[in-house]
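Note that this complex is displayed minus one protein chain, with the remaining chains in position.
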Amino acid sequence: MSKKIRLGILGGGGDSLIGVLHRIASSMYDSYQLVGGVFNPIPEENTGFAEKIGIPTNRVYNDFDTMIEEELKLPEDQRMQVVSVLTPNFLHFPMAKKLIESGFNVICEKPMTTSFEEAQILKETLDKSDVLFAVTYTYTGYPMVRQMKEMIASGVIGKIQKVDVQYYQGWINPIIHDAEKRANTWRLDPEKGGISCCIGDIGTHGYDMIEYLTGLEVESILSDLNYMYSDNKMDIDGTVLLRFSEHVKGLLRTSQIATGEENNFTVSIYGEKGGLKWEQENPNYLYHLTEDGPLKVLKPGHGYNSEFSLDGTKLPPGHPEGIFDSMGNIYKGVAKAIRKEEYHPGEFPTMNDGFRGMNFIERVVESHQKGNVWVKL
Amino acid sequence: MSKKIRLGILGGGGDSLIGVLHRIASSMYDSYQLVGGVFNPIPEENTGFAEKIGIPTNRVYNDFDTMIEEELKLPEDQRMQVVSVLTPNFLHFPMAKKLIESGFNVICEKPMTTSFEEAQILKETLDKSDVLFAVTYTYTGYPMVRQMKEMIASGVIGKIQKVDVQYYQGWINPIIHDAEKRANTWRLDPEKGGISCCIGDIGTHGYDMIEYLTGLEVESILSDLNYMYSDNKMDIDGTVLLRFSEHVKGLLRTSQIATGEENNFTVSIYGEKGGLKWEQENPNYLYHLTEDGPLKVLKPGHGYNSEFSLDGTKLPPGHPEGIFDSMGNIYKGVAKAIRKEEYHPGEFPTMNDGFRGMNFIERVVESHQKGNVWVKL
Amino acid sequence: MSKKIRLGILGGGGDSLIGVLHRIASSMYDSYQLVGGVFNPIPEENTGFAEKIGIPTNRVYNDFDTMIEEELKLPEDQRMQVVSVLTPNFLHFPMAKKLIESGFNVICEKPMTTSFEEAQILKETLDKSDVLFAVTYTYTGYPMVRQMKEMIASGVIGKIQKVDVQYYQGWINPIIHDAEKRANTWRLDPEKGGISCCIGDIGTHGYDMIEYLTGLEVESILSDLNYMYSDNKMDIDGTVLLRFSEHVKGLLRTSQIATGEENNFTVSIYGEKGGLKWEQENPNYLYHLTEDGPLKVLKPGHGYNSEFSLDGTKLPPGHPEGIFDSMGNIYKGVAKAIRKEEYHPGEFPTMNDGFRGMNFIERVVESHQKGNVWVKL
Partner (left out) sequence: MSKKIRLGILGGGGDSLIGVLHRIASSMYDSYQLVGGVFNPIPEENTGFAEKIGIPTNRVYNDFDTMIEEELKLPEDQRMQVVSVLTPNFLHFPMAKKLIESGFNVICEKPMTTSFEEAQILKETLDKSDVLFAVTYTYTGYPMVRQMKEMIASGVIGKIQKVDVQYYQGWINPIIHDAEKRANTWRLDPEKGGISCCIGDIGTHGYDMIEYLTGLEVESILSDLNYMYSDNKMDIDGTVLLRFSEHVKGLLRTSQIATGEENNFTVSIYGEKGGLKWEQENPNYLYHLTEDGPLKVLKPGHGYNSEFSLDGTKLPPGHPEGIFDSMGNIYKGVAKAIRKEEYHPGEFPTMNDGFRGMNFIERVVESHQKGNVWVKL
């Protein structure tokens, strides 16, 4: 009876915050119904979790392979239409690959894979299929990010001449200075987290945002990473010089040792006619700098915003929405795409974002290891 | 199978924003399942809406009375456990009254009733029942509002000596200056909106917040309202002087003609040892002023916050949550109460808040009409 | 040889902060030369101070009367051209009066007198003279205050419909709660400070600013003051409801028990077309709210500001100027007037400001003492 999209979820059980984020985001526009999945590798915890969140357990499977097998047995109009992959990073690739091959639409948490090689394979797999694939670079769903993208596209600030993006956190500070802790944190273990900690975790958000907002592609990069201790194997801080073309430059600054910072992700883009600035921790303000007029501060929900931005706001101006609402907008876009409704190309990040992001991580590490030299993307 | 609380909703169909707010809020903590209700008085729109939001139509009723009748026929473990009343203001009272009398828990939008007399009757009705009754003063659900309440209760700023609350909007400005528009806006029609526009709509939020945060009760008030045009029947701006006791005073400032303001609700509370300030449009910052130290800025999710505040935050610091999350916290509290779990007394506003609020509105109008004189609450 | 204006100063010796403020302000535009005065009633401290600040002692007089007498003996082109009165409040009146009668231009600190009666006499004295009289309501000299005044005058926000001014400080908090301290603070002693503490000291700034900015005159007021302790004789907190006309209202909120506040003087003015907001502690930002466009933030020194505003800024945008610069602008205006150069009518506050201010203080106290009733100004 329900016209809701049938959603499955992999991972996100127990106290998983990412699970909470995806469940709420999926419920925001009355578009999805969570019908099952594998929330936890331990069977009893798996069903226990399903009961806790109040969903029927008949489609809560013991493992991923069983889920695929059983779901494929169901008639198409009962089968899961899209599956969200929230498992540990190293499982993203095999799960996403099999989901695509089995004909399921996929919403994949970032990082999409643990290596660029995997990303290439996944991209090829998707290219041969006709399913939909979204990567959850959550921050692109904010209304004022969308507004910024549209203003840049429509030429409000003119030709872009400088980009400066910051993503500063301080959470790793107490870990990094403790020899034992830094040896035992999974984030700092290349076996578990891939080749990069800081760039892989937050740098990719910055890189994706830059290309998302500007429509430009970074041509080459020069990076300087910091590992802080000789026995530490993963970067925890890094600056990346960016070149879009000979005379258009930028930089991406990331850190997990900016002690006291929470999730200080900021974007500044300057063009020939003006500048635009946005801060993730105050996401409902977009600053428009002009050469000869006052600073303008745009806020969500006003008629002066683009349709695309307005589509991402649920309440009138002055009723602050946040990161759940941002992720909700990404789910909303995916829903439109699944339902073959019209949608904006920037409504959710795709394979291309995930793919380029994985390349970025590897090239940044390469530049650093070669002695801070320019590397083409 | 599901352990979700069975929720019914009255009103909130069509493009209703309040409907969106309640549906999302109810889904935030995996605690509620919307099972039916009456969303719209027009039957086809009613079921159409149910289909649009993807819920089964078997418990979507043509009218309120039928809903009560049919639900009561269901076994108790299938019957709606709580009903949210989101209908036009004048329907709150009769619906809430019958729901209580029929043994349903109630979540009621504000204003709870259209007169203090109704509020008194409703209160008596509730007193004779054993159901749960919540009024959605949404803003009390913000984590930093909760933190502020707890800090005041624990004496951080000492004995309160001054309270200043502002609620400024500008939305009525283009209406009020147009004779035709102001004659035809339901908000300005006492038949439809009760005796007060500005105080009734936003002043009560401010008044409730003051008593919520401080634990004090306002003893008497003196008000000065503004109607702007002689043919306008409802206040659109008003200042209320507050007395808590002979030497403890405060003020509540409200306006709908503060042109350009969105939803600028701010709270400043000063005690003998310090001050606390909060702004609804930037809800994730709590300012703690002290006499001899630097200003402190508290943010949600940090370990220095109270348990009650932390219970209202879903993600780590730096991931901004907003008004949906605030309302979600109120629904979460109601869920705990329905499930007989332990909960904090400030987790959701109750009949007492609604009751006092209705009295406040009438006394404020009385003070103004008598020539701006002191009136006891 | 020097074309500087010959300035005398009364008071401001020792560690006086107001003395520092006036000396620096007078030197800012190369317009004044401090030639002498009476800085201190104790002769040796008086000359010692002159030496300390590096001015010749030949025109540093033992007392006020001697100064007048001796200066009048000097040829007109050597005589002091203007005298700044920075003495304790009760001396403002007799000194200013005699200065006027003796033909000296006067720059008088606020409060101009200690009673409205004195103010009336002083006004009459001035009316019969041809000297210049300025009162230093320092805050009117800020470039963004001037810009606000000009924008309002030119109709940018349309007809004014609401005014809300706040002046909150917390400095008296530790004094007021200590019986001994509050009995022995001169500010709380009516013999020394006049009939009002809070309204007299900071309320008048707010009142003057309102009339300065809007060009409107307050018609009547209703006040509620707080004395906090029965043995305390002076108001330390007060709210004043303002009426400009039947449908144009406002309020002035003042406090010295807003614990933790420094000098939080803010102005919000709303008109039919928009709003303007300014905060003294961040004086280089002027917020312009509009109904259908983004918030605009104006800053000093930009070409979009009025000539009057630009005349008050010495450096390009981004080089913050402060309160010394604000007072410097007032001195600059007085210099223009003394030199018979063209100047803007808002360049410095005049007798009229001082006069109305004294009336305001007395009417506010009257309204409170009569039981919070409306009083005409």
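The letters A, B and C name the chains in turn, as written, and every chain counts its residues from 1.
The rule is simple: a contact is a pair of C-beta atoms (placed from the backbone, for glycine too) under 8 Å apart; a residue touches a chain by one contact, two chains touch by 3 or more.
What you see is a predicted model; the values in this text were computed from it and never measured.
Student: Using the touch definition up top, pick the residue from A:Glu70, A:Asp189 or A:Asp224 that touches the left-out chain.
Tutor: Considering all chains, including the one not shown, the answer is A:Asp224.
Student: Touch as defined at the start, partner being the missing chain; which of A:Ala258, A:Leu315, A:Ala337 or A:Val375 qualifies?
Tutor: Of the candidates A:Ala258, A:Leu315, A:Ala337 or A:Val375, A:Ala258 is in touch with the missing chain.
Student: Based on the whole complex, identify which of A:Phe116, A:Tyr270, A:Phe324 or A:Phe360 touches the chain you can't see.
Tutor: The single option touching the absent chain is A:Tyr270.
Student: By the contact definition given up top, give the residues of chain C that touch the hidden chain.
Tutor: 1-4, 17, 20-21, 23-24, 27-28, 30-31, 33, 51-57, 169, 261-264, 280-284, 299, 314-325
Student: Counting contacts across the full complex, list the positions on chain A that touch the omitted chain.
Tutor: Residues 157, 161-162, 164, 170, 173-174, 177, 222, 224, 226-229, 237, 239, 241, 247, 249, 251, 253, 255, 257-261, 268, 270-275, 289-291, 295, 372, 374 of chain A touch the chain absent from view.
Student: Could you please point out the chain B residues that touch the chain left off the display?
Tutor: 288, 292-299, 302-304
Keep in mind that, in the parts below, only the chains that are shown with their structure count from here on.
Student: Which chain's mean C-alpha position is the greatest distance from chain C's?
Tutor: Chain A.
Student: Take the average of all CA coordinates in chain A, do the same for chain B, and state the distance between these two points in whole angstrom.
Tutor: 35
Student: Once you find the CA centre of chain A and the CA centre of chain C, what distance in Å lies between them?
Tutor: 55
Student: Which residue numbers or ranges of chain A touch two or more of the other chains?
Tutor: Those would be 299.
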